[in-house]
Structures are given as C-alpha cells and as structure tokens.
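The structure appears right after this line, and notes come after that.
With one protein chain withheld, the remaining protein chains of the complex are depicted in position.
Labels A and B are assigned to the chains in the order they are written; within every chain, residues are numbered from 1.
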Amino acid sequence: MAQFSGCPGSRMVDFREKSEPTKEEATGKIQSQLRQWPIQLHLISPTASYYQGADVLLTADCVGYALGGFHPDFLKGKSLAIACPKLDEGQDIYQEKIKSWIDDAKINTLTVLIMQVPCCMGLLNLAQQAAREAKRKVPIKYVVAGIQGEILKEEWA
Amino acid sequence: MEAYLNRSIKEVIKEFPPVEKILDEYGIGCGPCAVGLCLLKDIVSIHNLPAEEEREMMGRIAQVIHPGQEIQIPRTERKAEAQPKELKYSPPMKKLVDEHVLIKKWLALIPEILPALNLESEEDRQLIRDGVDFIRSYADRFHHAKEEEILFKYFDEDLDMVKVMGEDHKTARNHVKAIVDAVERKDRETVAQHLTAYRELLSQHIKREDEIMLPWMDQHLSVSQVGEMFSKFLEVEERMDSYQKKYEDFISRLEREYRKKGVNHGSIQRLPGLQDG
Partner (left out) sequence: MKIKRKIIQIEEDKCDGCGLCVPSCAEGALQIIDGKARVVADKFCDGLGACLGECPNDALHVIERVADDFDEKAVEEHLEATGSAHGAHPQAHAPAAAGCPSARLQTFSPATPCQQANQPVSYAGSPSALTHWPVQIRLVPPTAPFLKGADLLVAADCTPIAYANFHRDFLNGKVVMMGCPKFDEADAYVEKFAEIFKVSGVKSVSVVTMEVPCCQGLPMIVRKGLEISKKKIPLEQVIISTRGEVLKTQKLVA
C-alpha cells in the first residue's frame, strides 16, 4: 500500500479511462465495469469526479449476490454506491448525499436497484425523498431483482 | 402473406379495404393516416399486442388477403414484452404526454367554438388568431420543437415512424396557414374546414404518439440518453418559461366561456383519444 493519510479503505480512486476495453474471452469471462473506489454510500463523497454529470446506480448490498450479470447489465457505464436500507446505521447522511449527487454533482440519471424483499424499498424511498428536497430534477429509474436472479420490475419512478 | 407484410400499409389497405377495419378493431388506427408508409410487419411489431390477440388479428387479415386458404401466420419480431394496460413513460416522455393533454383540450374546444363563430365580429376573429397563436407557439414552437429538435434526433431520420410524425407536423402547419389567410378574408367556411381537419389530424397523431411512438422510443433509449433528453427539455422550458402558464390560462378561459354557454355536448362528435384531461 502506498503512503497516504486516512483510511485506505475510503481513499478515492477514479479509474474510468485507464482500463482498456478487452474482448470477452471465449471462456465467458465477464469484464469488470467498476471504475471507482470507494463504493459504500457511507464512504463515498457525492461530488467525487466519477459522479460529476454521471449516470449513477444506487444499489442494495445484496444485489451483487443475487444477479450474475450485475456488471454487464447494470454497472456498465455507471458510477455506483451500495447500501443496506434495513441494516445500515446512520442513514440520515444518506439522504444528504443523494441530494448532493443531484444538486452538486449534477448527475444525469439515478437508477435505484433493489431486491424484492420489502425492507429494500427503503432505498427507493430514501432516493425519492432526497429528490423531492433537491433543487434540480433528474430522472429516477427503479429496478427490482428477485432473489433467484430475475428482474421483476423495471420502471421510471 | 409474407410479401404483404413487407408492403406499406397504404398499399395493403388500397388493395384490401377490409384490413383497415380489422386493424381499427384492435386499436390500430392506420386508416386516416395521410402517409401510410409504415410496413405492415413493422406496424404489428410496434403495437406489441398480447400474443393471442396478435395471432387472431393476423389470422383475420390473412383471410382477407388469401380467402379460404390455410395460412401459416409468420411470427413477427417482438421488440419487448406486451405493454401493460397502464403506460409508464420515462420522465421526458411524460412531459410530452402532459403537453398533449393541453393540446387535446384545445382540440375539444374546436367543435364548441365553430357553431357560433361569426368572422364579421372582431372579437371572433381575434379568438381565431389567439387559437392560431396557441397552435403556433405552444403546440408548435414549444412542444413540436422538443419532438423534432431533440427527441427525433435520437433516432434514424429515415425511420418510418419519425417520417410519418414529421409529415403530420407539416400538414398541421399547412392547415394553420390556411386558417390565418381565411380569417383575414372573413371566410368562415374555410376556417371551419381547416380547423376541423386539423382537429382530426392532431387527435389521431397524438393518440399514435402517446400509445405507440413514445413507449417504443422509451424502450430504445438508454438510461443515459433519457437523462440527456430530460436535461435538454428542461433547457427549453427555462428558455420559454412563461409558455406553460400562459397557454394553460388561455385554455381555461375558453373552457369557462364556452361551457358556461351551455353548448349541447350531445351533438358534438367525440373523436377517439379526446377524453377530458
């Protein structure tokens, strides 16, 4: 690890241009579409470079475990943050950050990707509440994933 | 049958008039369309009927084209899942649909205005000029501009649907020109004729956009493009920020005046797609 101050776990890294697109090998290897660090909503700075004017994906923690095609189908071309609306503490800051995405980072769109379990709806509610308080308006899409990996719903909020 | 799927709907209906009525029964209103360039197979796939209905409709069309023969209904390519009853639009499309609502209110007023219209009176002539202003400023400069200068640019300009919609816009503008001339000549016949034609054209046009074109375009736009379009629409609205209120007020005023006069609504022919609001 390089020398730096602060927790390396939350050190901001933007690696959008640096990776070259490689062809998917015949073995069916999926190419990683992650272009940033950190990713947890608690740790991200909403005005980080990779959020500026971006299409943002706000996703529940479990989604990566339920969707085999998360990278190519949802993450591609987006910047993201992950959170758990049921178990995370200190969620007041979440609304602030989402509002900052909209007003300060001036994001292009917000896609909220959640599981079908009822507790996950909290993430969408959080996003909509933040959107109501923001000055700018952005289109918000929400996608509901089933625990067996199917997409149950995909709609503009 | 295969060959006919690849013909323009205008040709198909010309050769087999009953096809128009069949399509109409399934909510496909190709008949009045002035252009008719869309290929039959594209029309079917765009409308995305539930599979059973589509099969049934195609069966009936096949019977008209090849009476008495057992026809293999070729499967048309489905662009997406059959549309649910309630259409959900992306935010920019929703703006366009909402603007359609105001335009439809104007269209609904036309048959209420025409019967008592007297172009000898300056007041009535001004009314028509105000109506023309609504059409040219709100429907055209504000609304159609979003469609032509922003939305359509996301698609291939050779796409039949885009061409057809563009043609409709042109035809509408021609009607308006005719109305402007006729008003100054106090030619009531011509004004009524073109206003009525304009009303029919726009109602069908709006219905097609709301039910077919906009949902289809929504399916073919990426999330990123939707965001961009939304942002561009907002810019237009900021530039023309007085329009929405001004023209909403105009329509409300007319509705109050004409509906207060107790016009007999029963005698007015309600065109499809002109529900209130």
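Throughout what follows, contacts are C-beta pairs under 8 Å (C-beta built on N, C-alpha and C of every residue); 3 or more make two chains touch, one makes a residue touch a chain.
Treat the numbers as computed from the prediction; the structure is a model and nothing was measured.
K.L.:
Considering the full assembly, with which of the depicted chains is the omitted chain in contact?
P.N.:
Hidden chain contacts in the full assembly come out as A.
K.L.:
For a quick check of understanding: of A:L58, A:I82 or A:I102, which residue touches the chain that isn't displayed?
P.N.:
Of the listed residues, the one touching the omitted chain is A:I82.
K.L.:
Need a quick check: the contact residues on chain A for the chain that isn't drawn.
P.N.:
1, 7-9, 13, 15, 19, 28-34, 37, 39-40, 42, 61-62, 64-72, 75, 80, 82, 84, 87-89, 116-119, 146-150
Definition applied: only the chains that are shown with their structure count from here on.
K.L.:
In angstrom, rounded to a whole number, how far apart do the mean CA points of chain A and chain B lie?
P.N.:
It comes to 38 Å between the two C-alpha centres.
K.L.:
Along chain A, where are the residues that touch chain B in the complex?
P.N.:
Residues in contact with chain B: 55, 77-78, 107-109, 111, 137-141, 155-156.
K.L.:
Which residues of chain B touch chain A once you look at their complex with the stated criterion?
P.N.:
Where chain B meets chain A, its residues are 88-92, 94, 222-224, 226-228, 230-231, 234.
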